[in-house]
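Let me give you the structure first, and then I'll get to my questions.
Here's a slice of the assembly, chains where they normally sit.
Per-chain residue numbering starts at 1, and chain names A and B are given in the order in which the chains are listed.
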Amino acid sequence: MRLLLVNPNMTRAMTDTMVAIAAKVAGPEHEIVGLTADRGFPYIASRAESQIAGGIALEMIADNLDGADAVIMAAFGDPGLRGARELFDLPVVGMADAAIMSAAMLGDRFSIVTFSPVMRRWYLDCVRDSGLIDRSAGVRTPHDHPLDVNGVKETLRAELCALARRAVEEDGADVVILGGAPLAGLAQEIAPEVPAIVVDPISAAVAQALALVRIAPGPFSAVRHCKPIAKTSVGLSPSLRSIVGHEPAGG
Amino acid sequence: MRLLLVNPNMTRAMTDTMVAIAAKVAGPEHEIVGLTADRGFPYIASRAESQIAGGIALEMIADNLDGADAVIMAAFGDPGLRGARELFDLPVVGMADAAIMSAAMLGDRFSIVTFSPVMRRWYLDCVRDSGLIDRSAGVRTPHDHPLDVNGVKETLRAELCALARRAVEEDGADVVILGGAPLAGLAQEIAPEVPAIVVDPISAAVAQALALVRIAPGPFSAVRHCKPIAKTSVGLSPSLRSIVGHEPAGG
């Protein structure tokens, strides 16, 4: 299969790290196509930024749909996810959504641990939007925003471990999700130190993308009832305009 | 006061109708500044379109903030509302949100009546996002999408009246909201034919904008805890980029 890994942030190094982890999870028989936003923000951390980056992500998907089997929205927070699912005729997986749903299949209650208090509110929105807020045991973060987001996997390792243990022992989590792209890959490392199942969101997203294609291979029915009706538009990329307008592909 | 009425749709006639109603509700001592999107869609009707239009709306607001006391997001569905509230230091009112909250202060349960089944799902999302889904008595619409959206206020008048009565008598609504910009102003006309309170969303939005400025006049505290931290960005309008970057105004 061919999976689009759509990073709606502008930081290419983040995309590269995620593609590497994704490739390892997917194995050599699947292709991971990494895409990095060419406008927007270096790193999204709020709903305002997510509003804008989500629109950009829709264009990134539309421009690269050809031959794709599934799409991974590769930012924890899943900008544009609901709209993409309406619009495109293939499975679209959100990194937060996939991690949350997977966690809910692995245990009863899950917590999210992340590297900055700034993300808490946005991540809680994700849990709420997923519908699984009643199975959430909360979000735990360090008290302050880190000086340098890029190195947190190393600089905050001990603190994140401690937070994960508290999520298990005090909040009752069976499963801990390490949220946020800068923590990609950390779950596997600290799992032995946490008395629970630890989930890496990018791994979850890849595994769920492969699963959903098995369950519901695209292209989905052209007459999907929930699809927006055809619309004219101004200022969208040609491929997105064409999809929004229900124009025949390659027209 | 000076209220920005931001229509994230491209149809200027819709903006003009809404500005006229708004001016009548606000009275001559307040100024209504109508803004119409110059890209995007003629009429938004889905979450995918709302994702894109919401980003456009953020730019429209940023470009016109100067001297404004409050912002009205003038599309039922409120694209970009959450992000705008994080970002801008003045009250931001959503047309659906204002209608829903007002309805909940006028009676116990409210229904939404609109002109097309296509809007149902998106409008239900608005109710859910407001938090008041438990006080909702549902959304009622005609069975089919109308051939011409612009004339529905006349062509569907009788059917919309009948739907409103059923919302009251069968679903138990105390208050009926006539949702969707093409119905702006209809509430006042059909109120005598409906055994309930009937709410016009653009009137509700204007009244709430005036109310919120009385309650919490901007500019809000510069240190609002929920505000996104400063971000660099690429490709945003200069004014939005400046706000997102926490640059000093007029810098």
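The definition used in the following text is that contacts are C-beta pairs under 8 Å (C-beta built on N, C-alpha and C of every residue); 3 or more make two chains touch, one makes a residue touch a chain.
Bear in mind that the values here come from a model prediction, so they are computed numbers and not experimental data.
What's in place is 2 chains of the same protein, and the file's complete complex has 6 copies in all.
Note that only the chains that are shown with their structure count from here on.
Averaged C-alpha coordinates put the centre of chain A at 29 Å from the centre of chain B. Chain B meets chain A in the complex at residues 10, 38-43, 45-52, 54-55, 58, 80, 82-84, 86-87, 118, 121, 145, 226, 228-229, 231-236, 244.
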